[in-house]
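Of the protein chains in this complex, one is absent; all others appear in place.
And now, chain A:
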Amino acid sequence: MDQIISDASDFHDTQIPNISQLDALLRCHICKDFLKVPVLTPCGHTFCSICIREYINRQSKCPLCLNELRESMLRSEFLVNEIVQSFQSVRTKLLEVVKMPTISGSEDKSLIELGSDLESESGENIQSSKELESEEGDDDIQIVGTNQTKSTLRHNLRKTVSGPRINKSISSIESMFTKRQTNVRMAQCPICEDFYPIKTLERVHLDECLTLQSLGKKPVKRKASSTDTGLASKMTKAPSTSQKRMKSLTPPKDDNISHLERYVTSVVDTEHQRLPKLDFTAMSLSQIKQKLSALKLSTVGSKQDMIARYNHFELLWNSNFVDSMDPVSESELRRQLTSWEASNNSNNVNTNNNIGRLMMQTKKADTKTVEYNKLLKNFKNDKFSRTEWATLFNKEFKQLIKQARRNLEKDRQKLNDENDHEHGIEGLTEPSIENSSLFNKNETS
């Protein structure tokens, strides 16, 4: 299994391995994912608001140093919040830039080989190959002659690109990147609409994008104007609700977003009271129902269900209105609660979360595992058979190509009628369960 989920170790084999430390430092020690709504403890440790609140419900101590810890001691860390989001927004591209052009290139190559019919549709690729050729004087394998067929030219270029020549000068490493990039097939993310190399999109970016989205942050392309609700107005008066609404709609993934400005203008929500913990042992069923109704929560299920519902909603509420610098609406919190209940009540494979997806992948990959491992072993022995590899993953590659084509097509259409709404992606802008299941479909089909 290759890396489907982002991990600090992704940076180990790059030109700057120490970025993995930065990556690891920005993650929560409870969920191991990037910090979401980080809060600081008096003992100087930082966790996701939800993670630490959930843990404090069980144990009144810091998971890292075991010092005493109560909810009232937690403080929001707006700066860390912006640092994490800022890093996440550049991570995919950063990884791409610092990546060593070694073994990982092999998969790209197979992909390109299978996608060659696609390439020949446009003259672009071959043209860029020729351009590269002229700057290639110092390479190990030179491309000579111009009367080669397209495919051999491409083949040679690939050889040049993927050679494991680590001790070359920086400039030639850089030039290798340029070459690789021209070879990498790009595809559009259905959520944020940015373009990424297919591999990056599939493995890292979609996950990140979905995560951000599930946090209630809509990674919609932001138009330039919304930035100026900033400093000036904040200086003169307290922010109005409408301003806050706008702020919460601000997409954290966008390159144009100013994390500095977001940090400087961040304010604690004062409109919402924190939700108290309830002592259910002293409450009757109808009293519990009353409490739930008052919060517009469902009263179906057993007493146990209702207690669990309130407790989780209290967690979501306080994390959102007490800790978060851009709280989502109450109705969004209720949606999150429903989604939590749905995923918590099914004991069987739940395809709505990461582990479910991972599980499905494992199961599916299983029939291939033996063959895959054999090929991989040969790869390490330098006896790697590209044809066998391509045959084994034929279906997967075809799928990727199809997807890329679809996205290209979509893009062309969009260019054709600029005024029209985005085609076929309306359903994707809403952070919902349907979204994740669509992701599953893409991933497993």
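The rule is simple: a contact is a pair of C-beta atoms (placed from the backbone, for glycine too) under 8 Å apart; a residue touches a chain by one contact, two chains touch by 3 or more; residues count from 1.
Note that contacts and distances are computed from a predicted model.
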Per UniProt record, name of the chain withheld from view ["ubiquitinyl hydrolase 1", "E2 ubiquitin-conjugating enzyme", "Serine palmitoyltransferase 1" or "UBC-like protein"]: "E2 ubiquitin-conjugating enzyme"
Touch criterion as defined above, residue of A:E54, A:E71 or A:E332 at the omitted chain: A:E54
Omitted-chain contact residue, chosen from A:I30, A:C43 or A:V264: A:I30
Footprint left on chain A by the chain that the document does not show: 1, 3-5, 7, 9, 29-33, 50-51, 54-55, 58, 63-64, 66, 340, 344, 353-355, 357-359, 362-363, 366
